[in-house]
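Every protein chain of the complex appears in place save one, which is left out.
Read from first to last, the chains carry the letters A and B; within each, the first residue is number 1.
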Amino acid sequence: MTAFALTLGPTWYWYFTRGTGIVALLLLTAVMVLGILGPLRVSSPRWPRFAVETLHRDLSLLAILLIIAHVVTTVLDGYAPIGLINAIIPFDSPYRTLWLGLGTVAFDLMLALVITSLLRRRIGHGSWRFIHWLAYASWPIAVLHGIGTGSDAAAWWFVAITAVCVLAVAGAGMIRVGRAIGLAGGWRTTAVIATIAIPVGAVIFTIVGPLAPRWAARAGTPSNLMDQK
Amino acid sequence: MSAPAGLPRLLAGVGAGMESSAGHQRRHGPLPTLSTTGLIEVVERSGLRGRGGADFPTAAKLRAVAARRKVSAVVVNGSETEPASRKDVTLLEHVPHLVLDGAILCAHTVQADSVFVRMSARAGAAIDSVETAIAERAAGETPIALVVGPDGYVGGEETAVIHQLESGIAKPTYTPPRPYEKGYRNRPTLIQNAETLAQIALIARYGPAWYRQLGTDEDPGSTLLTVSGAVAKPGVYELSFGTPLHQLIDAVGGPSEPLQAVLVGGYFGNWLSIEDAWHTRLARESLREHGASLGAGVLVALPARASGLAECARIASYLADQSAGQCGPCIHGLRAIADGVQELADGTASAGTLERVRRWCGEVDGRGACHHPNGAARFVLSSLRVFSHELAAGEPASRRRRQAV
Partner (left out) sequence: MKIAVNPIACEGHGMCVELLPELIRLDDWGYPVIELERVPRRLDGLARRAADVCPTLALLLVEE
């Protein structure tokens, strides 16, 4: 596998994994926005409720496929010491251990979300709903993974894409909290704090992280790969 | 021990130490032993029907549960959440051993592991009475446990009782499956009204022929009634089926003032105008002619000087508040109906209100997980029919003195 990779050169896989990662982020952001606004009964004559719901589900399946491609190409590319096991077990790779591990965590959570959704009838609505709240954890973790792991994290276009995604979800979150659908007092406060804290946190993190000097070293890139960056 | 001649039967010996096991056995003798099919046979021949309001043939229910394996429990439904009813609490306070006998006999028949007695907090002294009685039961009998739950109206429904036993939440669950298929701990469960079980205890001792000595062929036996409202001596009475209603009113001391209507069957029931009531008997056919049924044996007498619509509005609002809050049509529909009836009673209703309220009653019927919206709709439609003269007169109820019933 590594020999094959070296023959092709790391570039093809590396572009592919970065590309699929970014597109997956956009898709997941769309899935989150649809999921957050869905219970507010958003619909139009051309987009009835069942269509919005179906889009939410279909985009999430597409995102999972892209993430699988993202993971596989990362593993196939021999550039960084990332193995297939790191797709499931987090914080095990020496490459930017924390930030990569977050991606693994996000992927694990997404797998749980998709599998429980496919088995919804078996496990019943109550259990399904409980697990589905993990979506609110998996998306921010995925965003942090993108900012911390991605080699393009400092590039202006990546910052712009991430900013749009974060604003979209934060905006949807504020609309939802504003309409107070099914949120008890304590949870409501938590949601308000989260919708403000996460974008602010992401901004601060980006400034002191990827946009500040020597991020690659601080993120945990193994030294043998450092001079190639 | 001797079979009660005439009345009272359930309330025989009350006031002479029937609360204790010794007193109970002095009057009725020890717990009889019957084969598992034996009890079902005598109950069937007696023609006993459930006294919790559904009026279901008791033998059929026993048979349905006895046919199943691994029955988890027999539940005594003594919740009596109907505000105008006190018969079950009366039985549980004064003749608890009669009720418990019935439960134990059923437990043997369906081979249940345990017996639960569900009561409400408002039962007061009856709770202590049952606790004492349980402690007096013979060792080796099916274990009995007392569970006290909330007073909320919907808590008395069968699935709500089971739900409360399992999780403490006294709210109905979606059916199917019904408790006789999957109830307590997901196993078949026999749940019976307290009075039904007391009747079973008597039938097991004195036989179906004795039971049928009172009442009629179609409605055999005696029944407990809670009579309240504008009567001289409101309370719990035991009467034979078939008794004419005017005789019943006499038995409770007669009206305390001129009457205009009688509510039959409690808050889920129907009104009978006093003219209709006078010729009606305590029998299913006779009541059905006027669209009414006895329900859990509740009768409320409405005086002529009160406003039937105002009373309806008060009860409709209560029923709306008592919704378990699980089903959209019940939550929204009953509140809309209650508000509409209040406007009709106050004389502030607009042109389409009456039609809207009638339409909503039809619309909520059968669309909840339990019968709460059905009963409320039936009650309101009956009120609008019997008190239609109040609508035509246009006289706001606020101008009349209101009688709290």
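What we mean here is this: a residue touches a chain if its C-beta (ideal position, glycine included) is under 8 Å from a C-beta of that chain, and two chains touch if they have at least 3 such contacts.
These figures come from a predicted structure and were not determined experimentally.
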| item | value |
| --- | --- |
| Visible contact partners (per top-of-document touch definition) of the missing chain | A, B |
| Residue touching the undisplayed chain, where the options are B:A84, B:I144, B:C312 or B:C327 | B:C327 |
| Chain B residues touching the omitted chain (full complex) | 173-174, 326-330, 332-333, 336, 360, 363, 367-369 |
| In chain A, positions touching the absent partner | 38-39, 41, 48-50, 53-54, 120-121, 124-125 |
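Definition applied: only the chains that are shown with their structure count from here on.
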| item | value |
| --- | --- |
| Euclidean distance of C-alpha centroids - chain A vs chain B, Å | 58 |
